[in-house]
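All protein chains of the complex are present and in place, except for one that has been dropped.
Naming follows writing order (A and B), and every chain is counted from residue 1.
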Amino acid sequence: MLHIVNKSATERSSLESCLRMATKGSAVLLIEDAVYAATNGNAAAAKIQAAAADLKIYALGPDLAARGMAGRVLDGVNVVDYGGFVDLVAEHSNCQSWL
Amino acid sequence: MQFGILVNEGPYNHEASDSAYLFARTAIEKGHKVPRIFFYHDGVNNSTRMAEPPQDDRNVTARWSKLAEEHGIDLVVCVAAALRRGIKDELLAPGFRISGLGQLVEMGIQYDRLVTFGD
Partner (left out) sequence: MSDMDEMDDGSGVVKKFMFLNRKAPHGTVYALEGLEVVLITAAFDQDVSMVFTDDGVYQLMKGVDTKGIEVKDFSKTYRALEGYDIEKLYVDQVSLDARGLTEDDLIVDVTVLSVDEMANLMAEQDVVISF
């Protein structure tokens, strides 16, 4: 399953809920304000890095760039463009947005 | 592959409709099909031709209309959500139509994937 998260982890709990429920081997894509969680020094960074052991973590490049965060991405997070976003949805048999 | 897209937020207030648009356009560029996009909750506000954003901003509604015209996308606005918010047939931009929630359920049944963009 592909989990899509769009909320900043320092404002809302959707990333935390997602990481709690994502089963081993599934993918998590951070878009919109959720991309901040995938950057160095963010309060959620440790959670992302711990989760990366069991989950594949992706962040949407255009949303990182738009926020001045393109150069601060955590190791272990895969940056994808919109083409990569489409591929992730196609590759996984189901997807879910943590609104 | 056939993708259905659900847009739950209005334009400008939230990034959801921008994300949905870029996803839809990119999916089509990559050879996928997006037969229908469904607008629900405040997402119905994407459909009004009365919107006049400043010249230097993107025109979200016109962008949807253009994409729909070029690729034959069915832009469906939920009737109950639309009436609540004052969106009526005579206000719709080209390519949009008002219909029931059954159109959303059909997307889930018939298409390979349903992707939701919202708040």
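By definition in this document, a contact is a pair of C-beta atoms (placed from the backbone, for glycine too) under 8 Å apart; a residue touches a chain by one contact, two chains touch by 3 or more.
Since we're looking at a predicted model, the values are computed, not measured.
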> Which residue among B:3, B:23, B:40 or B:96 touches the omitted chain?
Replying inline: B:40
>> To test your reading of the contact rule: which positions on chain B touch the chain that is missing from view?
In response: 6, 8, 40-41, 80-81, 100-102, 104-106, 108-110, 114, 116, 118-119
> Can you name the residues of chain A that touch the chain not displayed here?
Replying inline: 1, 13-14, 17, 20-23, 26, 93-99
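Definition applied: only the chains that are shown with their structure count from here on.
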>> Considering only the defined contacts, which chain A positions touch chain B in the complex?
In response: 4, 6, 31-33, 62-63, 82-83, 85-87, 89-90, 94-95, 97, 99
> Which of the residues in chain B come into contact with chain A in the complex?
Replying inline: 1, 3, 8, 15-16, 19, 22-23, 25-27, 29-30, 32, 112-119
